[in-house]
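Complex shown without one protein chain; remaining protein chains in place.
We call the chains A, B and C, going by the order they appear; numbering starts again at 1 in every chain.
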Amino acid sequence: MSLYTVQKLLYQLNRDRSVQQRYKDDFAALLEDYDLTGEERHALAAPDIGLLYVMGVNGQLLMHYAALCGFEWDQYISAMREGLAEHGSVRAGLYAATDDRGAVS
Amino acid sequence: MSLYTVQKLLYQLNRDRSVQQRYKDDFAALLEDYDLTGEERHALAAPDIGLLYVMGVNGQLLMHYAALCGFEWDQYISAMREGLAEHGSVRAGLYAATDDRGAVS
Amino acid sequence: MTLVYAGVCSHAPGITGRAQRADPALREPFYASFRQMGEEIRAQQPDALIVVAAEHFANFFMDNMPAYCMGMAEDYEGPIEDEQWLGIERRRIPGNAELANRLIERMLHDVDLAYAQEWKFDHGVMVPLHFLTPAYDVPVIPININCQGPPITPLHRAYEFGRTLRKACDAVDERIAVVGTGGLSHWPATPDSGKINETWDRTFLDRWLANDREALTSYSDEATYFDAGQGGFEIRTFIAVAGAAEGSTGELYYYAPIPIFAVGCTIARMHL
Partner (left out) sequence: MTLVYAGVCSHAPGITGRAQRADPALREPFYASFRQMGEEIRAQQPDALIVVAAEHFANFFMDNMPAYCMGMAEDYEGPIEDEQWLGIERRRIPGNAELANRLIERMLHDVDLAYAQEWKFDHGVMVPLHFLTPAYDVPVIPININCQGPPITPLHRAYEFGRTLRKACDAVDERIAVVGTGGLSHWPATPDSGKINETWDRTFLDRWLANDREALTSYSDEATYFDAGQGGFEIRTFIAVAGAAEGSTGELYYYAPIPIFAVGCTIARMHL
């Protein structure tokens, strides 16, 4: 259920301007509100977009988080590719089945 | 849509302990987050349980708000009856149709 | 045939929250019937107990109000209400996400239910569990039917939902018990709290015990509202269980109006 929690945080962050304000003001405090593992907290705080992708975060959520973190489009796509190279195949969620590794081409 | 907003506030207050904490710490600030009319703000802040009932707030929401405000069961039922006597029939929502006045007996 | 039990019961919060204010001569036999139902369910050694409850704006709101929703969480928390107010202590309740997922997948072929990976049980689930599985050791899968915020699902869809639930239960290996919880006539959380239309209730129960689909689904919401209150919309949960037990008839264990509980207190089962 921890992937669920990471995704819920991103869902709320993407939708809610008051959560976006908390992200800007004190991201560490915002993270405290969610029951996350150390790796999840690290991936969110870094931010390590590639690792979040490998963890199984849905792209419809991650895409907007990457943009919020200042990633340009090509940078964001590259970050996911680098994540696969560094951390291996997608571990969970919808993309885990893609060609056994989270990307088909 | 303002009745919708009053009910949404009560829904979030009933469910979420962090909203309950804000209710205890600074209810006026919490109310600021919702787009309410003066009458709605007054009815919530008083609290005027009878007026909230007459406005059309669903009992499944109002019942818990009354309890949170310290109303004992009989007090809560009386408050709704007094609201009807003072403010007239229920104005909107599910109960507006009850015998044309919000109570049948 | 892996549906091993099908029953219905009341869930009004006064049943536990205002227990001490009820006439013991009514309360004790009601509680006894409730506990007997629990013993019967546990004697079937179910792998999961599905509780078909009625929403009270605890988990869902009009920003996304599902006609039907089923829980798909590893575990649940309840009650969402103040513990003292409800007379039930807050706790974790085990779920079975994997089984729920399989059931939902199958059911989506015939009904369009929502799913929820978290859920805070309100009195609609907690009051029944308090009597049925007091050790909270049977995995629970909650189902919610919107009986509260119009537009609400029509009665024939509630019966169809139950039929679909049965098909799904019978298609999996697990032993599953299902209990519908709701009120018959009642005016909960209004100035008319405590009013009960016993005649209307007994007619409805006769139809339920006979599993007379046509009679059960023939009520208009307008008539129900005037004869049985807005709480009467909760007959959808009983009708869903009748659908799950299509072809079976039932037995009434207990019925009596208990005004301080704000509902005609009911315990009944189908003989599957």
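Following the convention adopted for this analysis, a contact is a pair of C-beta atoms (placed from the backbone, for glycine too) under 8 Å apart; a residue touches a chain by one contact, two chains touch by 3 or more.
Just so we're clear, the structure is a prediction, and the values are computed from it rather than from any experiment.
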item	value
Omitted-chain contact residue, chosen from C:Tyr31, C:Tyr68, C:Tyr159 or C:Tyr219	C:Tyr68
Given C:Arg42, C:His56 or C:Arg157, the one touching the chain that is not displayed	C:Arg157
Sites on chain A contacted by the missing partner chain, in the whole complex	4, 7-8, 11, 14-15, 53, 58-64, 67-68, 73, 77, 80-81, 84, 94-95, 97-98, 102-105
In chain C, positions touching the absent partner	59-60, 62-69, 72, 101, 104-105, 108-109, 111-118, 151-154, 156-157, 161
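Everything below uses one rule, namely that only the chains that are shown with their structure count from here on.
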item	value
Centroid spacing, where centroids are CA-atom means, of chain A and chain C in whole angstrom	39
Whole-Å gap separating chain B and chain C, where each centre is the average of the chain's CA atoms	27
